Structures are given as structure tokens and as C-alpha cells.
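Okay, structure first, notes after.
For this depiction, one protein chain was excluded, whereas all remaining protein chains were kept in their positions.
As written, the chains take the letters A and B, and residue 1 is the first residue of each chain.
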Amino acid sequence: MLRVVDLVTAYGKIEALKGLSLEVREGSITCVLGPNGAGKTTLMLTIAGVLRPRQGAIEFRGEPIAALSPHAIVARGVALVPENRLVFAHMSVLENLHAGAYQRKDPYENDLEKILARFPRLKERASQDAGTLSGGEQQMLAVARALMSRPRLLLMDEPSLGLAPLVVEEIFRIIAELHRDGTSILLVEQNAHMALKVAQHFYLIEQGRVTFSGSPGSLAEDELIRRAYLGSARA
Amino acid sequence: MIDFLQNTLDGLALGSSYALLALGFTLIFGVLRRANLAYGPAIMLGCYCATWAYLKTGIGLLFLALIAVAGSTLAGVYVERLCFAPHRKGAAAAAMVASFALWMQFEELATLALPRHLYAFPALYAGGPLSLGRLTLRVESLVMLVAAILVCAALWRILYRSRFGTAVRAVIDSPAAAELSGISVSAVSLQVFALASAIGGLAGFLIVSGNEQVTPMLGMWSTLKGMLAMMLGGLGSLPGAIAGGVALGLREAHSQWYLGPQLRDFIAYLLLFVLLAVRPPWMNTRSAY
Partner (left out) sequence: MDFYFGLAQTVGIHTLLGLSAYIVLLTGQVSLAQAAFFAIGAYAAGMLTVLAGWHVVPALGAGSLLGAVTACAVGFPALRVKGLMLVVATLAFGEGVRLFFFNFDYQVAKGGIRVGPLGGEGFRQIRFFPEHGWTTAEVMLFIWVFVIGVMALLWWLDRSRYGAVLRSVGEDEVAAQSVGINLTAVKVSAMTVGGAIAGVGGGLYAHYTTHIEHANFNVLLATFAIAYPIVGGLRTVFGTLAAVIFVQAFLVEGLRFLGDWRNLLFGALIILAMNLRPHGLFGRHGA
């Protein structure tokens, strides 16, 4: 479904991704693990079109998308839930969701109902400004807004970052549900333990390259987690 | 007392023209977070198109209004594509200098087409002023006031009750999040620029037909007054822009009465400077609409 080939993304002279390749299969949850600074967020931003790769190719359903701007990539069915949530703070929850459906030409009231049913907390606060929500609620809103574009592939960058354990559980419950409903997901996660429970496939990236990939269980979990947090260099 | 009331009435009328200018400015600033120095000159160019058409064909006021609005809109779109679209990320100063360069282009174009310093423009209303007891009100002022209110109402509807409005407010709130939600920031910017310039063109038409004359100075004048009114109302707020415009108009009308026109402007600028430097609390908020 998504193929990333030999991707190089740089900030000025510093290369954050140094020839990274990976693949996401239709209907799967694929997880990207790695220590801080490995290039996980850079990878997500490059796929979503926020950053321009210096080299390499990104193909979604056979179509190259590397040169497109973010809104055009959303229109093709790839939505990113960014790391820092980025909700529209001065707009109501409902307006945030409408904004998420901006490029859809079909009537989406049904989807809106379904999504609000899936996130009851958001339904309660539908007319409240998004800026007044708690961190967990904002994360839910960011996910819900991305879902409003009816993505074929959902990119999630550290959805559990800075959230209370109960909220993290809820986020992962939703990820599992979305997967059951047929959405493909590419997940970047620090919480390797949780991520490996839901993922079918994972990539370990260190210093801008894939250093290991496989399905959960192909590497002892403690070894994997150690490398995901610390990197192999310091092991 | 009667003078005070008359001044207030005049100020309100003057202020509604400032409010219209400030509304356009605020829309552009909200979306781009950039100072567009060419905003006023684009309006001036639109009014010059109308003047030119009037001198060549003598067509009616309604057509002149349409030409002024269309001309300003086109000029505004030209400004956006040349000055702001290439500098969406960073280089705010470069965008400002570029808009300054277009300002010079517009003034040159206007004086090339119509080289005299001053041209007569057909009056909006030929009759005398209305009288309300001992107060008088020019019909032009009344039209201006009504136009300002109507434009505000229409803008409110567009921004809060339409799909396009949701996109505009999303871009104002966070351009990055808007792109990731599938909203093209570039397209929205262009549309907002066109909308703001159209409002400016309407304001320009009402101003020149009220004054019954047009000069190339209209460009600088519109940029200055619009920017000042926007500032007074707090940056990037639509109700604030209206309040700022009206406040500016009231203040000018009153101080003109007490101080005369020259000292009036001098005091105005110093006051504004102090106000901006001291920054009262309402000017700190950047709450979007």
C-alpha cells in the first residue's frame, strides 16, 4: 500500500533520514520503533508532505506522492495525526471535525455521527473550543479529525506521548478498533510494549536507517525494547 | 453639546470607512501574518480603473462600483501571487519589500493612465445632507455606515456558516494543521486576498465617490488608515477591526474640531505610538476571531 524507498531527508546539512526504506501492507498496523532522534518524526512528516525529501521515493497505492503538498496527500487518502496534536485551538470541537473533512465532496454527516459515537468525550464537548480540552481529549480530537478525511492509511506519531496510562489504554483500544474496521495504520511509538501488542509488523530505526524489521516475536521483546529506547550503539 | 454630537456623528461616518479598510487588512493579516503594504495601492488602482472607465464612457455609478471592486480584486490577487505566495515560509521582510515594490508599480500604472494629480469622481449622491433636528448627516456617510454593517454581517456569515469560512479560520488558527487536514493554504490565501481586496475596493469606491475626487495618494492613505485601525482594534480580530476603525474615526472627528486638521494627525500618530508601545491588555490577545 505504502512503499518508501531509499528516503533521504535533511535539515540543512544534517541528514535525519539516510536512505530509509519501508513498506506498509493494506489492512495492517505497522509500527516504527527507535530511540529519540532516530528520525521517526522526520519520517512521518516526510510521508505527509510537510518535509521535502532530498532523495528517494514514496509511493502510495502505486502513485508517487513525494513531491505533493500535505493537502494533496490527504486528498489521496493518507492522514497524519501529528506528534504535538495541533488541533485548531480557537475553533470548536465540531468545527475541527468539519475542517478535517474539508476536501471531501460527498456528504459526511453519517461519518461525523459514527466518529462522535466512537469518541463520546468529544461528543460531550462538541461546542467547546478545542484549546480548552485536556491533553488526552486533544489527542482524541486529532485522531478524530484525521479520520474525518476517511483515510486509507492513518499515520500516527507518538499518540501516547505525555498521556496518563488510562488514556493511553483508550488510545490503543481505538487503534485496534480502527484496524478491525479496515484502516491501515503506520504508528510511531515510544511505548514499544503497547505498540507491539497491536502491530503485525515493525521496523526498528536508528540514526536514520532501518536496522531491523520483522513481526513481533521475531526478536526477544526485551532486546527490542532496549534497542528501541537506547539504540544498539550504546548497548 | 450639539457640536459634540455632530462630531460624534461625523466620526462614526468616517470611522465606518476605516472599519471597512481595516476588515480587509485584518483578513489578510490573519491568514498570512504579514504586512501587506500594497493593500491600499491595490484599492487605489481599482478606483483608477473606475475613474478611467468613467472618463472614457461616462457609465453609471453601479458599473463604476463593480469596476472598482473587480480592479482591486485583480490587483490584490496579483499582489498575493507575486509577493506572498513565494514567501509563505519565513522571509517576512522580503515579502514586505516585495509588496512595497508593487506599491510603486501601482502608483506608476495609475499615473501613466491618468497623469493629472487629481480627477473628479461622480458623486454618490447629488442632493444635500439630511438634517436630524440641528444635526446634519451626509447621505454618503449613511451609505458608508450601512455598507460597513452589511459587509460585516456577510463576512460573519461567510466565516462562521460556510465551508470556506471553516477553512479560513483553520488556516488562521494553524496553517500547518490546516494543510494536514486537507486544506490548501495556498488556495485559501489567494481566496482570502481576493475577498479582502474586494472589500477594500468597495471601501475605496465609497470613499472616492463621497469625496468626489481621486488622487494617487489614496493608496498610501488607505494602507495607513487601515493598518492603524486594525492595530487599534487588536491584531487579527474582525470585531476589533470594526471597533478600531470607528474609534479612529471618532477620535479624528473630535480632535479635528478642537485642534484643527494638521495638529489632529500629529497628535493621532503620537498617541498611536504611545498606545502601541505601552500595549494595553486588549492588544496582547491574538485570539482569532
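Brief remarks on what is shown
One rule holds in what follows: a residue touches a chain if its C-beta (ideal position, glycine included) is under 8 Å from a C-beta of that chain, and two chains touch if they have at least 3 such contacts.
Worth saying up front: this structure is predicted, and the values here are computed from it rather than measured.
Across the complete structure, the visible chains that the omitted chain touches are B. If you put the hidden chain back, the residue from B:55, B:93, B:120 or B:153 that touches it is B:93.
For the chain missing from the display, the contacting residue among B:62, B:112 or B:126 is B:112, taking the whole complex into account.
Residue B:102 is the one among B:31, B:44, B:65 or B:102 that touches the chain missing from this view. Subunit B residues in contact with the hidden partner, per the touch definition given at the top, are 29, 33-35, 37, 82-83, 86-87, 89-98, 100-102, 104-105, 107-109, 111-112, 220, 224, 227-228, 231, 235, 262-263, 265-266, 269-270, 272-274, 276-279, 283.
As a working rule, only the chains that are shown with their structure count from here on.
Each chain gets one centre point, the mean of its Cα atoms, and the points for subunit A and subunit B are 43 Å apart. Interface residues of subunit A, counted against subunit B in their complex, comprise 48-50, 69-72, 74-75, 79-80, 82, 86-91, 95, 98-103, 145-146, 148-149. Within the complex, the subunit B residues that touch subunit A are 163, 166-167, 169-170, 172-174, 176-186, 287-289.
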